[in-house]
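Just below is one structure, and these are the notes that go with it.
Yeah, one chain of the complex is gone here, protein chain that is, but the others are all in their spots.
Now for chain A:
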Amino acid sequence: MDGSLDFEFEDPLLSSPVVTKKRKKVIGLDDLLSDYYKEKSKLVERESIQEKAKKAYNSDDDVNTKEASLSEVIDQCQNQMKEISGEEDMSMWGMRVFGNQKVPPPLAFPGLGSCALLQFFMKNELNSLFELDSDKGDLFLEGLLANGWLSKLAFICGHVEKSMAVWTFNLMLYSSKEELRTSACDFWCAILSSKDEPVLIDWLPSYLELKGALEIYGFEYKFSFNRDSLPAGSNCGGPPQNIRSWVRFVAACSHVRNKLSILSTSEAEELVEVIIFLFLDHQLHGLAVLLYECMQSLISYFTEKEWKNSCNKIAKSLACRVPRDLNCLRAVECISGYDTCSKQLRSSVAYQILLVCFDNKATDEEEIMRLLIAINVKEKGCDLFKMYIYLVLAENWLLVNQMLEHKPVINEMWGLYLRNCSCQISSTDLRSFASKVRNKASYLLQGTVTK
């Protein structure tokens, strides 16, 4: 993108309105357009006066020409705007996290009708009313599940049979019926988190099952940055509705670590990464609260001792996988908890991405600050988009964790870096992202002064 927005050698009249579209704070687009039209209409007026002098009889034509020339200019402007905004796709984050879905496993569970819960009842005299047999058992159990009886029965019996556990688990992850997947998820959350009524569960899912479900949903462990996926109504793939239950279940699992061990620490680490990637998909915006809660319960899964190490591992692994555009900022910002552990994670993820951005040339904090300060923003070839990313990453690395309080050297370098960004970029700088970098830096600089 270097130079692509460099209009210095172009007709200033044509290019300037377009460029200012992004710099409205400096000179309003409207101002420039109106200036331009003033000039233009003066010109047209002058011409028309001349023409009127020649042929005073044809004034209608005159108006038409004026209109035509005006609309031509407007069209030109609009086209140019479109072109520019096309190039600006990078100012959007968003990834297609889900590709094509695979065929889910069959939901019917052969031995279900002969589960003890039903068999027990069939001996009951009441069964004359039901005419329940092993064949119709599935349907009846679905009703019990959907209407919320099943969890109550589990508490009363203090026991969930294997067939029941597997069956409900699969419904939760793969059923296409909202009613069933939600109630199956409710059922699992209830039996996992029951406090005063301990329930013996004969079968527990493992991480493999959770991971397998993600693969069937089309979740791609290797991500592709897909700009086409951004407009609404895009086709092919996309998350299935079951992802909601999946997320809720993961949250419930990590809550009950002290009772049931479903996840290992390394699996929980992977899940944190998955949740962060789910945040990168625009299609999942509506689940933001759910994802946030899931992330919080995953983070609280770790003991204090484990966290130091795990936090680092997650950050390093993420840094290698996140694209180094606005997506990486989103990945940092979606870690929005305000407990110490979340802040640590946010800070380390930002730091690790920053290291990767500089191809791991820096090995410690001072070195990375030195690299940042060495960037000359006045230089024409300086990539201000990258600069913007560095700036936000550094902000998150340094400010979220109150790291600066203990490191005066870094603090000083940070101040210098901010001054570089805010003072050396002039307010009339028309390069892409110049105003963004400048505004951000001066905002942060004011923050350091008020402190």
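Assume a residue touches a chain if its C-beta (ideal position, glycine included) is under 8 Å from a C-beta of that chain, and two chains touch if they have at least 3 such contacts; residues count from 1.
Heads up, the rule we're going with is that contacts and distances are computed from a predicted model.
The chain that is not shown carries the UniProt protein name "Negative regulator of systemic acquired resistance SNI1", picked from "Negative regulator of systemic acquired resistance SNI1", "NADPH oxidase", "Elongator complex protein 5" or "Protein SEC13 homolog". Touch with the chain omitted from the figure is made, among A:C157, A:I201, A:I216 or A:M403, by A:C157. Within the complete assembly, A:Q283 is the residue of A:T168, A:Q283, A:N327 or A:N420 that touches the hidden chain. Among A:D135, A:D196 or A:E304, the one in contact with the hidden chain is A:D196.
Although one chain is not drawn, the whole complex shows that of A:D138, A:E209 or A:E333 it is A:E333 that touches it. One chain is missing from the display, and on chain A it is touched by residues 22, 24-25, 85, 88, 91-92, 101, 117, 120-121, 124, 126, 129-130, 140, 143-144, 147-149, 152-153, 155-159, 176-179, 181-182, 196-197, 232-236, 238-241, 243-244, 282-290, 292, 333, 336, 338, 343, 399-400, 402, 439-440, 443, 446-447, 450-451.
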